[in-house]
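And then subunit A:
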Amino acid sequence: MNIKNIIIKLFFIILIGFYSSSISYSKDNIKIGTLLPYSGVYTVLGEEITNAMSLAFDEIDNTINGKSIEIIRGDTEVKPNIALQKSRKLISSDKVDILVGPVSSSVALALRDIVVQTKTPLIIPNAGANILTDAKCSKFITRISFSNYQINAPMGTWLANKGIKTAFLLAPNYAAGKEMMSAFKENFEAAGGTVLGEEYTPFRKTKDFGPYLARVKDSGADAVYVFYAGGEAINFIKQAHSFGLSNVMKVTGAGWTTSPLFLPAQKEAAIGFIGSLNYVPSINTEANKLFITSYKNKFGRIPSEFAVQGYDSGKVIIEALKSLSGDTSNKDDLAEAIRTVSIVGPRGPLTIDKNTNNVIQNIYIFEVIAGKNGPELKVLDTINAVQAPGEKCNL
Partner candidate 1 sequence: MKLEINNISKSYGSVNVLENINILSDKKECIGIIGPNGAGKSTLFKIISGIIKQDNGLVEFNNKNINNYSVEQRSRLGISQSFQKNSLFLEMSVKESLMLASSHKYKISFNLFKPLITNNFIIKNAIKIAKDIGLEDYLEVKSEFLAYGLQRQLELGIAIASSPKLLLLDEPTAGMSPAETKDIIKLIKKLSKDYSIIIVEHDMEVIYNLANNIYVLDRGKLVFEGSPSAVKKSKLVQKIYLGI
Partner candidate 2 sequence: MRAVNYNPKLRLQIMVILVSLLVIFNIFGGYFTRFFIAEIAILSIFAISLDFIASRGGMVSLGHAMFLGIGAYSTAILSINYGIPPFYSTFLSIIIGLLIALFIGYFIVLLDGIFFIMVTLALGEMFHAWVFTSELLGGSDGIPGIMRPSLTFIGFDLNEPLVFSFYSIFWLIIAYYFIAKITDAPLGRNLDAIRQNTSRVSAIGGYTKAYKAIAFSISAGIASLAGSLYVQLNGFISPELTHWTVSGEGLIMIIVGGIGSVSGAILGASVVHIIQHELSNIISWWMFIIGFGFILVVLFMQDGLWGLIERIKKKFG
């Protein structure tokens, strides 16, 4: 037997394997492709979003006008290049009708061109880069979550009006961290506040905030304004507590810092933190209570704001498809249907900004207080229908 034959056969087997598996056969379903992290550091966000979205579909028995809804998962691994690869597979091989994703902004920016070129509607359930609904906006990209500006800007005005005169800013050194701080700073200074200093910590490499905390304390500001997520949020809050930061100034920041995902680990160290976010579990509406109960029943834990964003993405998809009677053949119509949806979700009323395709939503300003089962988020104030600017976007 010839060596070449063996090698060729071997390779055909491997390659045919990968080729055939990338072809999908069912044609009648409505296919929703997700581009979310299912491995790597953000896995928990990918799971929350997918879980909650499937919950929304479950409520209508996964069918619209006789067509069943199918979720096809694409694992981005939080790497833009992998996400691109997966998006090509979902769009060309699986022929999905709508894409939902991603979690991080760099991945969203990487996906931007391919979804616009292939006219595949993309619903963003988390990534917050301002530019996605500004200079890089498109009618095929609809953001259900937030823009970084949207969450932080109200807080600047609010804090300044509550008598905070000076602030120190602390955030991870990457695009989102900087966008959030500049949104806060702009509005804080416009309302008469002064920023005494700002520090950007190496992103995902900072575990010990000790050196920075000493610096923040030294500044003598009325408040420190921070944005952290994940392990960094837990570490920051716990370490700030152990250094007694809250004794000398208010600890405030973007609300993710004390997300319900991290509160069980932060415990009483988080008490006193004032933050702003587009969702807090204690919102007192029927829609929210219902959502929390059904999510808890199915997945065994309290949903986070990420889950809410996933759930609302599902809701938006359902409403859009209903308005088209389940017909997804015309991509332009589909995109138009998505951006004209308005719903009332767990976080309150949502509409899509016609000019930018960014969601218009309430922003909640909350304080972490001691509750019966550990710390809770208590709403201090609600800023209604906050819009994000997008002058460079012409839709």
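Regarding selection, all candidates are chains of the complex that A comes from, given by their letters.
Here are a few things to note about the model shown:
In the analysis below, a contact is a pair of C-beta atoms (placed from the backbone, for glycine too) under 8 Å apart; a residue touches a chain by one contact, two chains touch by 3 or more; residues count from 1.
Keep in mind it's a predicted model, so treat the numbers as computed, not measured.
Among the candidates 1 or 2, the one that touches subunit A within this complex is 2. Taken together, the subunit A residues at the contact with candidate 2 in this complex read 1-4, 6-8, 11, 14-15, 17-19, 21-23, 38-39, 43, 75, 77-81, 84-85, 88-89, 92-93, 105-106, 109-110, 112-113, 129, 131, 136, 173-176, 178, 200, 202-203.
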